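Once you've had a glance at the structure underneath, I'll fire off some questions.
A single protein chain has been removed from this complex, and every other one stays in its place.
For chain A:
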Amino acid sequence: MSRLYDTVEPSVIDDEMLRKAVEEQGPKEEAGKIAKQEGVDYCDVLSLRLDFRNILKVDNLWQFTKLTKLQMDNNIIEKIEGMDALVNLRWLDMSFNNIEMIEGLDKLTKLEDLTLFNNRITRLENMDSLPNLHVLSVGNNKIDQLDNLIYLRRFPNLRTLNLTGNPVCDDQGYKLFAVAYLSHLVYLDFRLIDEDTRQKAHSLYENKLGELMHNEKQAEVAIEAEKKAAQELLKHKDAYVEHLNSSVLFESMYKEDPEGMKLALLPGLQDMLKDFQDKFVEVCMKIFEFGMKEYEKRCKEMREFNTCIQDAEAANKKQAVTVIDAFEEYKKKLFTELLVTSDAEVQERKMNEYHEGVNETWDKLMGLEMQLVDQLEETIKDFERNMTDLMSQLVEYIQGLITQVRDLENSHNEKLLEMCMTVLEKVVKNEMDEELPDDLRMLFVDKDTIVNAIGASHDVHLIKIDNREDEIVTRSGAWLSGHMQKIHADECARNRARVVEITNYIDHLRDEIDTQFMP
């Protein structure tokens, strides 16, 4: 209701309004009476109507988590907000308000029907998180650009669209444009799209549409590739060897090493550096391959472990269920017998029998559970031992390889030093043929300086390598302990839950006979 709100006092969504609305729209008659007696929780309400209430601001709806249908038409709302808690909403009606912009719908991922009729919207936007949208009504707004329709292409389920009363509809080609670009559409502006229009639209926009589709497809492929790469990287990270299949580590050594960069300009060093890099990357590749191999092994081990645990649990559950089923059968029989006998003595005896049976069932169930706990404990121990072995193998081997890397760096360093010494001699004797860059020349002032520079470069490199090694060791260790902890915790939780369940069940059995046959 787009009336000026300074004439009427706007109302606020408060507890009283909500309670009234819920009560009015809730169950009737006997059910209503019950509802009134025990009160309706807002979190159980499935549909809510707040229309013609002069509401200015959407607020205080956070309790309605199960809400699927919300009607807030004919208010004076200016902004879509405060609905982030309504994640189950499927049907939203905010027509006849003063909304100027589509926003705040990001959390309503299940939304299927959105009505924003008669507002002041100028653009279709901010609806990327609504893949299930089926019906969209944005008539009587201020949308004036045909491009807005292209935005709607992202909704594969959109079947009904209403745009009447927008400036955009005055466009000559509006209808055909909409039909062509939104090929899934069945109803446009209250009318069924006939085959004729569809064909006309298609032939008219064939070329443009083809181009658009081609672009969309390419974008899709790109996104797909990106996703795949990200997944791959995640896998590498799980194997602790990310980026080791390229020269990233090598480059990072030189990135934070100003002396090394300067030295790299020395004549004749390029070839040596190239050689060094090749060897370095080769070892890195080895590390990477080994890491991935070990990762596969670990995954297989874990799968094996999980299936075995599941099997054991399923088998145990089956046994327990048979015990319970047998007892339920017995219980049913006993209760019918108890109903027909009136002899107090027989009743007494039967009751005692029943209680004994309950105790026996408890014994059996708890026995089964204890057995399972023992079995699982042993298996988990085995698993832990194997995993620890695997991990230490991995770490040892990788450390061995990293030592190779370090050796490479050392030998490179020695060579570099040697070379620098000869260059220094030449520089001192002024026999240098080539001109050296100024900052490099600065290093060759005396022996100490150059040795220091080379030493600094070497240190930086070693620190980089050490860091990488440490990272692998700590991360793998942390993962192992974390994973094992989780397994232990899960098992513990499972055990507790089962014991609670059994106790609860046994208590229920004891109560049942007492409530039913209390003298």
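By our rule, contacts are C-beta pairs under 8 Å (C-beta built on N, C-alpha and C of every residue); 3 or more make two chains touch, one makes a residue touch a chain; residues count from 1.
What we mean here is this: contacts and distances are computed from a predicted model.
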> One chain of this complex is not shown here; going by its UniProt record, which of these names is it: "Pescadillo homolog", "GINS subunit domain-containing protein", "Dihydroxyacetone phosphate acyltransferase isoform X2" or "Dynein regulatory complex subunit 7"?
Replying inline: "Dynein regulatory complex subunit 7"
> If the hidden chain were put back, which of A:40, A:101, A:351 or A:462 would touch it?
Replying inline: A:40
>> For a quick check of understanding: of A:94, A:320 or A:460, which residue touches the chain that isn't displayed?
In response: A:320
> In the full complex, which of A:15, A:304 or A:353 touches the chain missing from this view?
Replying inline: A:304
>> Across the whole complex, list the residues on chain A that are touched by the chain not included here.
In response: 27, 29-31, 33-35, 37-38, 40-41, 44, 301, 304-305, 307-309, 311-313, 317, 320-321, 324, 365, 371-372, 375-376, 378-379, 382-383, 494, 497-498, 500-502, 504-505, 508, 512, 515
